[in-house]
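One chain of protein is taken out of this complex; the other chains stay put.
Moving on, here comes subunit A:
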């Protein structure tokens, strides 16, 4: 069934709020560029426009049900892995191995779509982990072997394993029910909760850093990140998480607050660890797929850390 607004009432309501907030941001962007003609607001406008598209795609996928959402995240994993392999050093002899690495994506998302939790949770860390070096020794090249095998493992964990937890969230059942592929249950609300808070946390840390930031927190990795930005962002996210907990999750207010603070900190670590990779390679953005934001990994970096943590907290306590 397409567009099942009834079982998705809260999700739809939260989306309406999000779109209202985005409209406000768009209007502010327009007003700023009208009032202040000398300054260039192109990047801000590009960012806001990209938010419209990203929220639009995400919202439509959620409303169209778990199967579409799972397919969307499979596509995101593919683009993210391609971006990762395009920016890190890979060896010509490993072309076949890289091909196998891409093949893990349809398999991993197939386990999710069929609700096979046991396979979903061990496929990349166990089977892919063992298969990749096996396939690499068949090629017989030992020069840079360790770097190459580590590189591929890191890429798979980062772009396939961690991001696929987002897709598994949507498959979590409503209480006492089996999850179907066409009707969204509580999982859709959890997914919205996590993605929204992680992204708002990025924005909040950036804004607090701009307003109050003075003390760099990781000067060698990300000079623009400040302690004030981090603290302001984490508190903002915690408060929002507390308010939204009753609406979108089975948690009560103080549990929501704790989870929100956790999302804020984990999101920061995810962001900084991708920055470290980019700095190591010597590039600024992982790509330019999303105008004003950079590549897809630049947008998903915080989620690679928050997704598995949030998923396991939810699964351990509530499902």
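In this section, a residue touches a chain if its C-beta (ideal position, glycine included) is under 8 Å from a C-beta of that chain, and two chains touch if they have at least 3 such contacts; residues count from 1.
What we mean here is this: contacts and distances are computed from a predicted model.
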| item | value |
| --- | --- |
| Options "Lysophospholipid acyltransferase family protein", "Chemotaxis protein CheW", "ABC transporter substrate-binding protein" or "Cation antiporter": UniProt name of the undisplayed chain | "Lysophospholipid acyltransferase family protein" |
| Which residue of A:144, A:255 or A:273 touches the chain not shown here | A:144 |
| Option from A:187, A:238 or A:287 whose C-beta touches the chain left out | A:287 |
| Of A:99, A:134, A:254 or A:317, the residue in touch with the unshown chain | A:99 |
| Residue of A:88, A:255 or A:273 in touch with the missing chain, whole complex considered | A:88 |
| Contact footprint on subunit A, counting only the chain that is left out | 79, 82-83, 85-92, 95-96, 98-99, 102, 144, 147-148, 281-283, 287-289 |
